[in-house]
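The structure appears below as structure tokens.
With one protein chain removed, the remaining protein chains of the complex are shown where they sit.
Letters are used for the chains, namely A and B, taken in the order the chains are written, and counting of residues starts over at 1 for each.
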Amino acid sequence: MEKLLISNTPHVRGKATTRRIMIDVMIALLPATVAGIVFFGWRAALTIVLALISAVASEVVFRLVKKESVKSIIKKYDFTSSVTGLLLGINLGSQSPWYTPILGSVFAIIVVKMLFGGTGKNFVNPAICGRVFLVMSFGAAVGSGWLEPSIPAFLPTESGNLSLLDLLIGTGVAGSIGETSKICLIIGGIYLVVRGVIDWKYPTIYILVTGLTLSIFKLDFSLFLPSILSGGLVLGAIFMATDYVTTPNTMTGNIVYFTALGILTGIFRAVSGGEAVSYCILLMNFTVPLIDRFIVPKPFGYIKPEKPKAAKEGKNG
Amino acid sequence: MKAKDIALNGLFRQNPTLKLVLGTCPTLALTTLAMNGIGMGLAVTFVLTCSNIIISLLRNVIPSKVRIPAYILIIATFVTVIRMVLNKFLPDIAASLGTYLPLIVVNCIILGRAEAFASKNPVLASCLDGIFMGLGFMAALTLMGAFREFFGSGTLFGLKVMDFSIGFFVQPAGALFTYAVFIALYSLIFMAVTNRKKAPKTQTAPTTEKEVNGNA
Partner (left out) sequence: MAKKESTLRCVATLTIIAVVCAFLLSTLNFLLYVAPTVDALDGVYPALEGYNWEKTDTVDGNYGNGGKVTLAAVGKKDGGADYLGLIVTTDKSGKLNQSEYAMYFNLSTDTLEYAAFITEGATGGFNWEYAEAHGTGGGATTGATALTGLLSGNDNAAAEAELKVWNSFLNVKITSENVLDFTGSIPKTGATFTVTATYSAFNIAARYYYENYVKGGDGQ
């Protein structure tokens, strides 16, 4: 596990490693994707395929424009844009107009990823950015999906006709294609933990803190379970917030990051009553350089200097 | 030759929006419509030209200690004048520019040109500088406005062009995105032009560079 976290100095990661991680992520997303297609039908499959194809195509076209040879593109292809495309696809509602996954993928790959230097250089998660771009542009059309019986995606206790089991499995829950079946997402998450791709602590912190914050804000602890099982929280916590590129480098940094993310999401949800996961992740992505600036790993055998020098520590690090 | 230089500086080489990156507040806020760009651009051109003329005339009279308050007084006067004129004769434009019209007072293009150009140059040159800097600002704002209006609302100068629109572009995030795209395109063209000039005469480029640094 530890060797895969980017430590302080940027290390060059072998392409095989990036590829393996990305393929693992795609395998982990498979159960949720299948569940989404089963629940929402062929439109969902179409949305996912369009997002996936256009994401990969965007990267290839961008590289061709930059005069890279076809051979090198294939050789260097690391599957990150496939993951982005797939994530974006399952983050959209099944009734999204056909052009939205394409536009979202192009925006995510070209603007957010490639223009900033490609894999590992994007300062925010491309899939989240693509989704936010689409939600801003086309509003409810892509924000939430549709399935009989359609209920508000967030806080089901208000409509009351869904059991916690329904929420866990995703039967009869409206939402984005891949976010409804929590059990499938959790299975995928366990796979990633077993394969050593993500650390189980961070998504857990995010999910629990969000539920707690919301419960405290609303002074009602019966909301704890429904709130963590509704909306895109589990999907965001396992697959989006844990993106290596947009999380801090240290363990302390990560704990700060995911706790802050949870508090932010809880407050946003409590106050606005809407889904806030993607906006909160996007917002916290911006704070990653700041967190890394102030939480610096201690060099091995480091002894804390005497007090007057302690103030300088941050700068020197 | 000198006049041509001033004109080129304002419109292209030192474009206040795209090269000097001044006056970003109205640029980001007002470029949702192409028409706003023209209105704001004309208002700024008027204020800039008038204030440049007066400041250039008074450049030997105003003690350097109090030059900033003096400039602000002069600029504020002309901003109030243009505001009253627009309110009287073009109330629609005044309404669409809203609070950004009085905010021209603190638009850094105007104070920047007063400080960097008008306080050091004769009246005629300052007048030309004001006109062309203002036009450069107007051109940039209008182009950005047209881009955002076209993609964000599917219209151009208020006329329906297409049914499809991407709401992102008329929102604040779209403003920053558009600004970045335009600065990138501008830099691309700028580099292409300077490189072409470099080829026959190697001396042209460094002087331009110097000028840019000196005036920015």
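Assume a contact is a pair of C-beta atoms (placed from the backbone, for glycine too) under 8 Å apart; a residue touches a chain by one contact, two chains touch by 3 or more.
Note that this is a predicted model, so its numbers are computed, not measured.
Here the chain not displayed is in touch, across the complete complex, with B. Which of B:L8, B:I62 or B:C108 touches the hidden chain is settled by the complete complex: it is B:I62.
The chain omitted from view is touched by exactly one of B:I74, B:A114, B:I131 or B:M144, namely B:I74. When the whole complex is considered, the residue among B:K88, B:K160 or B:R196 that touches the unshown chain is B:K88.
Hidden from this view is one chain, which touches chain B at 58, 61-63, 65-66, 69-70, 73-74, 76-77, 80-81, 84-85, 87-88, 91.
To be clear about the criterion, only the chains that are shown with their structure count from here on.
The geometric centre of chain A is 40 Å away from that of chain B, both derived from CA atoms. Within the complex formed with chain A, the chain B residues making contact are 166-169, 171, 173-174, 177. Put simply, chain A touches chain B in their complex at residues 103, 111, 133, 136-139.
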